[in-house]
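Please see the structure below; I have some questions.
Left out: one protein chain. Kept in place: all the others.
Should a chain be cited, it is by its letter among A and B, assigned in written order, with residues numbered from 1 in that chain.
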Amino acid sequence: MTSTVSTPETPAQLIRQTLRHERRNLLFRRISGNQLLVSGGVIFAFMLLAALVVPIFLGQDPYSVDPANRLQAPGGVHILGTDTFGRDLLSRILAGGRSSLLIGCLVAVFSSVLGLVLGLYSAFYRRTGAVLMRIVDGLMAFPAILLAIAIMAALGAKTSNVIIALTVVFTPHVARVVRAAALVIKNQTYVEALNALGAGPTRILWLNVVPNLMSPLVVQGTFIFADSLIIEAALSFVGAGVPAPAPSWGNILYEGKTVIYNGWWMTVFPGLAIMLTVLSINLLGDGLRDLLDPRQVVAR
Amino acid sequence: MLLRVKELRTRFATDRGEVTAVDGVSFEVAPGEIVGLVGESGCGKSVTAESIMRLLDERSTRYSGEVLLDGVDLFGLTAEEMRQIRGGSVAMVFQDPMTSLNPVYTVGNQLEEAILLHQEVPREQARALAEQALAATGIPAPASCLRRYPHELSGGMRQRVMIAMALSCRPKLLIADEPTTALDVTTQAQILDLIAELRDGSNMGTILITHDMGVVAEVCTRVVVMYLGQVIEQASVDEIFTRPAHPYTRGLLASIPGLTGDTSAPLHVIGGKVPSLWEVPKGCRFADRCPFAEPACRDDAPELLPVDGDRSVRCRRHSELPEWAGVSHV
Partner (left out) sequence: MSSTAGPLLDVRGLSKVYEIRSTAGRLRGQVRAVHDVSFQLWRGETYGLVGESGCGKSTTGRALLRLVEPTGGEALFESRDVFTLSRSELRGLRKKIQMIFQDPYSSLNPRKRVGAILEEAMTIHRILDPAGRRDRAFQVLERVGFSEEHYYRFPHEFSGGQRQRIGIARALTVSPELIICDEPVSALDVSIQAQVINMLRELQREFGLTYFFISHDLSVIRHISDRVGVMYLGELVEEAPTARLYAEPKHPYTQALLSAVPVARPRGRRERIVLSGEVPSAANPPGGCTFHTRCLFAMPRCATEAPARRTVSEGHVVACHLYEGAVA
């Protein structure tokens, strides 16, 4: 693996480049050896690609209504069949996938960022922390779905509100995890050493503690991604999520509720899609956890 | 001979391959003596003790060699038989008294449990035995101590409780793994006194694992020095300090800052560092750091050979080393 940088001139640069290569190789081996990571990654990549690329080749419009062809079984032109309005199911599932994946991704990112700030400051500032954690406890007392429904009812049915609702639901979980991890880090001697060096709180928290919080945060983020897919689907399933006619896996299930017996494909295929995606993300998360944590602390 | 360890080899299966933590260790413990197993971290002394007790996970550990307790090979016993031996004939005291006791049970409860595991006696008698065992370790008010929880006791008292637990079933062999390392100096002195008394008062044999040569001088009768999984010297305690034969032993003794002697000169340092167990050097394992090494030392691994009387050394050049002039020299 040669870099595009000019050949190293000084011994120091040579050392640096050698170390970089060593580390890259080691990382590659660890990733490829991690079965969870690989299997989860492959499946997820497949789902993602499918959602992004396949529609181009399919040429079907997920919105075009064709009542004459409603509820056709899978096969022929409509590979997965049509729904109650005659729309092609496969392209609706793929479009729904794009929407659900985007929601999941944004929710994971927003709740991670907010949760990081909340958890970090409650770990380091005891009194603010006590107040914040009581609020977190309060929010976590509600079952996730009910809380999401309540927020959607208050805000109204729009995709962006789904993202807001789910972020509110998941931020407390991140905050808890971050706070626990930050409390451990707070007691590490290097934090005390930074204090003794004269570092201010901003430097200590953001330049030193946060990098050490990245592993639990990323792992937690993947699980939130998976959970938000499920909850978004549940929201749409009860009609409180992504509004029709925009497809989402949840609202396809919603529409398929009444025709489960004569239109089973409207339930099975989106269900499979949800299951596969969530499974792959969970595998990815577990694999990431193994990759990111214990080995880092191996001493010679 | 109470304990005979012959060519003990303990190998661990790790994801980087198999590593040999204890490589051909042999030594003996007679009744009534305290054998000090000495070495720095990573030399394999704790693993040796755990191997004798078969405390390691046998799915990923491979033992070879023999461990004969009163003639019976412990490696030949079934798991059930071994469980009888542990705490019964062989007892162990660990380093950290803070975590060796269960915080949710009283001390009395835990002592009784230890007794009941090996003796068929009614509960009240177990309680009486527990109180006796505690009293024997010099704890001031044994009866009330039994009712306390571990966190209510100091480190020294907790360690006494551990010793009482170990002694409660009158074991033939006691293995103490760094029993005083976590304690303050004055408490350490009390515990060492206790161990010395026990040595004098019974026929029990003891293996005392430590990295502190001062502790060795206080209570041990014989010393086994380990380096990177091997025994490199064995001698009586007098001989180890007056005529150490192996360069590592000498280096170790010389680098100890003592309470007497000249402080103006820098402390003696053993150059280099301990090789990793994954890269065991060919030839003598200490050669790279040894001030007396010759090319031949790096090619042929020396054997542990007897030297006048009861001593043995693993060094080709031991007879060519200069006279040992005391702790501040090598």
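One rule holds for everything that comes next: contacts are C-beta pairs under 8 Å (C-beta built on N, C-alpha and C of every residue); 3 or more make two chains touch, one makes a residue touch a chain.
Nothing here was measured: the structure is a model prediction, and the numbers come from that model.
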Among displayed chains, the one left out touches A, B
From B:V215, B:V231, B:A245 or B:A293, residue that would touch the chain that is not displayed
B:V215
Full-complex contact with the absent chain, from B:C169, B:I256 or B:V280:
B:I256
Of the listed residues B:D184, B:E294 or B:D310, which contacts the missing chain in the full complex?
B:D184
In the full complex, which residues of chain A touch the absent chain?
11-12, 15-16, 19, 188-190, 192-200, 203, 207-208, 211-212, 214, 296-300
Tell me, which residues in chain B touch the chain that this view leaves out?
40-41, 140, 154-157, 184-190, 192-193, 211-218, 237-238, 240-242, 251-253, 255-259, 263, 266-270, 273, 327
